[in-house]
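The complex is shown incomplete by one protein chain, all other protein chains being positioned as in the whole.
Coming up: chain A.
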Amino acid sequence: MSDIKLKIIDREGVLHEVDAPTDMNMNLMEVVRSYELAPEGTIGICGGMAMCASCQCYVLSDHQLPEKSDDEEAMLSEAFFVKDNSRLGCQIHMTDDLDGLEVELAPAED
């Protein structure tokens, strides 16, 4: 078993239920890009280094996520539209215990 199910609400408010592999070293930002749930060039701009906030999302389910790194914390402190449940998608790695995770993409900066 190497796929988990995710619910992702895109920036237009549309809900997508997708399968994400846990054995491909993928993160949430990459899953969103692989399903093209946000236009290329509007998500994952820095490539996943926690150096932009284009993959910011709001975590809606009560999954236990890994703690934010200093880099993620610092980036979110400068991002816009930040809420208490904001995370950077590129810092959330797909693991079996994230099965059923529900997130909403934060608006693009412009």
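Criterion: a residue touches a chain if its C-beta (ideal position, glycine included) is under 8 Å from a C-beta of that chain, and two chains touch if they have at least 3 such contacts; residues count from 1.
Note that contacts and distances are computed from a predicted model.
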According to its UniProt entry, is the unseen chain "RNA polymerase sigma factor", "Branched-chain amino acid transport system permease protein", "Ferredoxin--NADP reductase" or "NADH-quinone oxidoreductase subunit H"? "Ferredoxin--NADP reductase"
Tell me which of A:Glu17, A:Asp62 or A:Glu78 is the one touching the absent chain. A:Glu78
Contact partner of the left-out chain, one of A:Cys52, A:Leu65 or A:Leu88: A:Cys52
Which is it among A:Pro21, A:Pro39, A:Pro66 or A:Gly100 that touches the chain not included here? A:Pro39
In the full complex, chain A touches the hidden chain through residues 39-42, 45-46, 49, 51-52, 70, 73-74, 77-78, 80-81, 109-110
